[in-house]
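The complex is shown incomplete by one protein chain, all other protein chains being positioned as in the whole.
Per-chain numbering from 1; labels A, B and C assigned in written order.
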């Protein structure tokens, strides 16, 4: 069982009608509903407005994978919560960062780079190419995923070279993007997945949900251990 | 010509007699002297006590590689200077972090991890194994580097998987360490090199100086470009 | 269920008394017995002397992870079987190469390098350091594995930079070794694990068996697909 916490800033769904039409209960609820069919995932949600953004010590200690969607309120996320998320990832928790979460504090903190990119809201086609059929995160995904409309995200994406580059996105306006990437940080796994603009029904797409569910299971914590302290051990000499 | 700035917190050399004996003018001067024979490097130094820690916008803009040694005063480094160093690395500057700099703010910022490790001040032998003879950073270095005395630094070192693992250290007390590692961050290169405890004459060793000089040249900035801002370009359609 | 085929050249156990004493039924049987307690693994064995070395098309098609031990008879492995193993790995099969298998044809074929190393049969202590507690391959393994006696294998090991470096070995004679490494090749995973000289009871050690069993499960095939042919598709234009 992988315990998943879906975090959403949950602002645009409340104030912008076009977003609310697509995600009336919020992106977090859409994701939770979309993953409900996976018995190996136990799901809860949290939002920016919750006390401690819904990410108390207790919640994170009981979270194996944290999914993160944010866009207009990155700056409102408390640095202490960011510290906490970073520490949990280093200690073994998985973190899945979606779409505009590229500029979120936890992602930038764990990458060490600016995570900038180019973008255009033209609501055109995206094709995502599968570079690793059979990888656990791509289980059940064929040669491509096709999205009828998505925001363009283009290179250069300012990230460290991924440990694994799993998908590359193609856009009709002439751009490409490293759309599905994994890194290890401490004892945890970080995954970035590019699709998911709030004005498109991306998080209702079965294939997108499949990847997110796969990723949540694959990145799930297998250990919880504080790795942040220096140790000062005695020598352990060998006898021979 | 690679413009190198050697940064040293310069505290223990002033207050601790055993350190002063080995580095009477400070570790930064020992390094500057040790690299003086390399005509391709133009060297200046900076210390914590200097205004803006000696790392003004002007200095960093004119720095191709920044070398960093710190130990007891990591917390005293101003966050604004750390921001500035990070931004310069992302924009193309090289950064070489030495020994106890593993816990420095710039290194932890760029790695995204805690950079913790195990250590023991037992002043015994270290052997560093060369995994990449002929790599520019290891130019002139044979199968091993032998240090008669060095502080033990042991795994697990909490760093992201290096892009290149160039040397592994062996210690008689039973430890190993990823002693020479490179990563790219933004358009810049980051190198970590483990030897260099303040109570040992490590920075007088010709082979250690050779590696540091090689690294300074190899990681040197080849571009300066702000990569931190998102771009919003128009589509560039193709005609055919 | 992961279907595992354990391949052993099975020569020294038959002709050398010291080896036979430790592995009276062969290394393959020792491994099969040692993994028998893992219900998720379904195990069969194969040896050099079997028709097609026990690795017919049918056997490999029904193998999710192939474990390989060889030493004195690498040259006797038929190139057509090596072709077949390579093709299955590219198509999704896992391959775990043990100890002296570093010089086996399948491993050298998949690495593209010579896989040379330094060695010494001095039967002394080895300590293996765990760089990734919580990684599925290291499930249940603590900070180190201690082997009272093992052949020394030392750097420089002529392998491509691993995707993941999971353990580093320490030897009292002054050597280090990248002892547990993973790579992806095609759709499959390749793992190299260094301990396992035929004159030591390494494959009776519960921790070594734990790693091998973990690796067999982790690397197990999740797809079977021929990836070796070029494709010549029609364009798939987008409508908008």
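Following the convention adopted for this analysis, a contact is a pair of C-beta atoms (placed from the backbone, for glycine too) under 8 Å apart; a residue touches a chain by one contact, two chains touch by 3 or more.
Worth saying up front: this structure is predicted, and the values here are computed from it rather than measured.
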Of B:34, B:70 or B:92, which sits in contact with the chain we cannot see? B:92
Which one, B:99, B:127 or B:200, makes contact with the chain that was left out? B:127
Contact with the hidden chain, among A:22, A:62 or A:131, goes to A:131
Contact set of chain C toward the excluded chain (per top definition): 86, 90, 103, 109-114, 116-120, 122, 152, 154, 156, 158, 160-161, 163, 172-174, 183-186, 227-238
For chain B, residues in touch with the removed chain: 92, 124-125, 127, 132-136, 139, 163-164, 172, 184, 187, 221-223, 225, 236, 238-240
Would you write out the residues of chain A that touch the absent chain, in ascending order? 127, 129-131, 133, 143, 154-156, 161, 164-165, 168-170, 174-176, 178
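One rule holds in what follows: only the chains that are shown with their structure count from here on.
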Computing the C-alpha centre of each chain, which chain sits at the greatest distance from chain C? B
Look at both sides of the chain A and chain C contact and report whether the same residue positions are involved, with over half shared, or different ones. same
Averaged over CA atoms, how far is the centre of chain B from the centre of chain C? Could you give it in whole Å? 36
Just how far, in Å, is the C-alpha centre of chain C from the one of chain A? 33
The positions of chain B in contact with two or more other chains are 154, 156, 161, 174
